[in-house]
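Following: one structure in structure tokens, then a few remarks.
Removed from the display is one protein chain of the complex; every other protein chain stays in position.
Order as written gives the chain letters A, B and C; numbering starts at 1 within each chain.
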Amino acid sequence: MADPAAHKNEHSHRKRYLAVWVALAVLTVLTYTLARIHLPGAWAVTVALLIAVTKGTLVALFFMHLWDQTGANRLVFATSLVFVALLIGLVIADNATRFPLANPPGSLGALPAGGADRDLPEAAAETEGP
Amino acid sequence: MNELMRRMLFLPEQASEYARSVDQLHFFVITTTMIAAAAVFGVAIYFFVRYRRRSDTEPTPRISPRPIHEVVFIGLPLSFFLLWFALGFPMFVSLQVPPKDAMDVYVLGKKWMWKFAYPGGPSSLDALRVPAGRPVRLLITSRDVIHSFFIPALRLKQDALPGRYTQTWFTADTPGRYQIFCAQYCGVAHSTMLAEVVVMPGAEFDDWMAEQRRGLKSAQDSSPVAIESVRFGSSLVGEGERVAAEQGCLKCHSVDGSRHIGPTWLNLYGRAEKLTTGKTVIADEAYLTKSMMEPGADIVAGYQNVMPTFQGKLSPPEAAAIVEYIKSLRTSAARPGPSEPPAYEPIPPGK
Amino acid sequence: MQASPLAHHFESLDKQAHAARLAMWIFLATEVLLFTALFAAYSLYRFLYPEGFAQSSRSIETWIGFVNTLVLVTSSFTVATGFHHASKGNGKGTGIFFGLSVLLALVFLGFKAVEYTHHFQEGQLPGPFYHYEGVKAPGAPLYFALYFLITGLHAFHVVVGMTVLIVVGTLAYRGKYTVAYHVPVENAALYWHLVDLIWIFVFPLIYLI
Partner (left out) sequence: MSPSLPASEAPAYAPRNYLNAPEKGWRSWLTTLDHKRIGVMFLVATSVFFAVGGLFAMLIRIELLTPGPTIMDAMTYNRLFTLHGVVMIFLFMIPAIPSGFGNFLLPMMLGARDVAFPRLNLLSFYVYLTGAAVALYGMIAGGADTGWTFYTPYSTTTTTNVVPILLGAFILGFSSILTGLNFIVTTHTLRAPGMGWMKMPLFVWSIYATSIIQILATPVLGMTLLLVALEHAFGWGIFDPARGGDPVLFQHFFWFYSHPAVYIMVLPAMAVISEVVCAFSHKNIFGYKAVAYSSLGIAFVGFFTWGHHLFTSGQSAVDAGIFGILSMFVAIFTAIKVFNWTATLYKGSISFKAPFAYFVGFLFFLVFGGMTGVALATVSLDVDWHDTYFVVAHFHFIMVGGVIMAFLAALHYWFPKITGRMYPEGWGLVAAVMIILGFNFTFIPQFLLGNMGMPRRYFHYPERFQALNVASTAGASVLALGLVIVLVYLVLSLKFGAVAGSNPWRSRGFEWDTPSPPPPENFLVTPVITRGPHEYDDSAPDFPPSTAPEPKHAS
């Protein structure tokens, strides 16, 4: 339980909150700036998401005290994240590896309009990647 | 053996090699299921009798499993299940990979009928004619909601998704007529969305196809199943399609996106076409109509000037119908212009 | 939950607090899963229409999202500080800091309202109502459908969170909680942090990439 730990760390807690807040603000500014300078291709997404994950972890660990929670509470939260990843991952895996024409036309998963060829499945398997 | 099992399990006839191999797996799986169910149940019944309660205060021994018990409990079924998977999955994969030389047929589901079109050839309602012994790839789509194209005799099923294509293929080897169902619930007449696949000997099919291409036998095709009364006649798009088939447009223009003698009609409407002159035009109504009447005027880059003029062959309504048909040919409306309505025409339930 | 001390079926206050805290975490997990459906839809369509999503994302006011992120992060900090006061038995401090957070939340909603008005004027609306001229790439209507679903659902959570903060903050200000038992303050804070946490992911997804 959090209480004994909280008593011990009373003073450090306030400082901790402050530090986390500053870190969050700095990361927000950072991600905003990086977005403005338009990193090439996949980097923009990767960096933005990495920063978001970092910020989220800070909030969860320190503001939400997962750092000093009991096992059950951590487990609950971790489990929910597993299922988030599961749903997103397998859904995208499906569309990324489908018979291309079964994806919405005009989308990356489907070929550009006007090219439904016999060799589609193989050609698509080579060009597609998540 | 095969025949006995097939009859015991009430399975329909097997019209392809694939159906026979699926049935082999079916027999294996059902047999193991039966044996397992019978074994568990038999053991349980033996226990019921052998260990029935004899007095009200009878104590029972505590029996705890040794690890080996649980290992057997897990390992035995799991190895069977994985074996099933190992046998079944390759068959599924083979369904996803049509052979290169397969003949294409376009299958369109709409409330509540199946329509089949042969590239550059005829189209028909509710009867899919295929040659025996030759691979046929089906490119399946839907005009409205999800349907599912199901041929029990071929053990084949594939959903038809609106606005996009799914594929499956088969090589039917036994000439005959087999039922096609719609297996995905699609509304009030779902259960009458039937059709037939007619497997013909190869030579016969070639003759039929040749005759179809001459436009002679188009009337014969829509007889077999219940809903022949539903025709495209009323819709402009259907009319355009009929005219296009009659006039032979589809001999040179594909409707599926493949490159042929002329540019494909799929997604043609609204497309920016680069011309031999280097200019670019948007394929709108005016351009399409002009191309029918003066085909040599604007040739799309990469194609020859081989198209005859249809001036005088097409009446203005017919030309308009063909334009409508071309407009309807798109993989969806996700082209530029986001709120563009879909390509399908919804039919209000209840006909 | 029970603001009154021990309920009859718990053996100790400690255990009751543990139960309430666990329940809150489970509830937060369901909230995460509730948003998951939207995030999954977003991810899929972003994967399918990278161009449409990128253009749409560029067509909206990034700086509002940026400022709102700072606002929410700060409110999360004030809530955490408020909870810190509660754990020391300073109910008044809790009330004040929670009040501050509610003000920040109002600022957040204010910006959101400005943004929504803007979208209405531009026609950046979901599905059939979409008539924005700026982005023609496929996927744009989907982007705005998801934009409104995600930010709308999040705004709804902000409103709920504000209500919770007001109620709990008032009770705390009146000295309802003690050092030994202040789990409602903790749960209210947890809820607000989750609202913040979700926004931290919404911000890059909607505005930046």
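The rule we apply is simple: a residue touches a chain if its C-beta (ideal position, glycine included) is under 8 Å from a C-beta of that chain, and two chains touch if they have at least 3 such contacts.
These figures come from a predicted structure and were not determined experimentally.
Shown chains touched by the undisplayed chain in the intact complex: A, B, C.
Note on the undisplayed chain: of the listed residues A:Thr31, A:Gln69 or A:Asn103, the one touching it is A:Asn103. The missing chain, though absent from the display, is touched by one residue of B:Val145, B:Val197, B:Leu266 or B:Met292; that residue is B:Val145. The chain that is not drawn here is touched, among residues C:Thr36, C:Asn68 or C:Ser101, by C:Thr36.
The missing chain, though absent from the display, is touched by one residue of A:Leu18, A:Leu50 or A:Ala72; that residue is A:Ala72.
Across the interface with the omitted chain, subunit B contributes residues 9-12, 22, 25-26, 29-30, 32-33, 36-37, 40-41, 43-44, 47-48, 51-54, 56-65, 69-70, 73-74, 77-78, 81-82, 84-85, 87-89, 91-93, 95-96, 144-146, 148, 150, 152-153, 155-159, 161-164, 166, 179, 181-192, 332-334, 338-344, 346, 348-350. In the full complex, subunit C contacts the hidden chain through residues 1, 7-11, 15-16, 18-19, 22-23, 26-27, 29-31, 33-38, 40-41, 44-45, 48-49, 126-129, 138-139, 141-142, 145-146, 148-149.
Considering the complete assembly, subunit A touches the hidden chain via residues 72, 79-80, 83, 86-87, 90-91, 93-99, 102-107.
In this section, only the chains that are shown with their structure count from here on.
Note on chain placement: the centre of subunit B and the centre of subunit C lie 46 Å apart, centres being C-alpha means. Distance from the subunit A centre to the subunit B centre is 38 Å, each centre being the mean of its Cα atoms. Here the spacing of subunit A and subunit C, counted between their Cα centres, is 17 Å.
Looking at subunit B, residues 334-335 sit in touch with two or more other chains. In subunit C, the residues touching two or more other chains are 138-139.
Of all residues in subunit B, those touching subunit A in their complex are 96-97, 100, 102, 104, 139, 161, 163-167, 256-258, 263-264, 266-268, 271, 330-332, 334-335.
Note for the complex: subunit A touches subunit B at residues 99, 101-107, 110, 113-119, 121. Remark: subunit A residues 1-3, 6, 10, 13-14, 17-18, 20-21, 24-25, 28, 31-32, 35-36, 44-45, 48-49, 51-52, 55-56, 59-60, 62-64, 69-70, 72-73, 76-77, 79-81, 83-84, 87-88, 91-92, 95-96, 103-104, 106-109, 130 touch subunit C in the complex.
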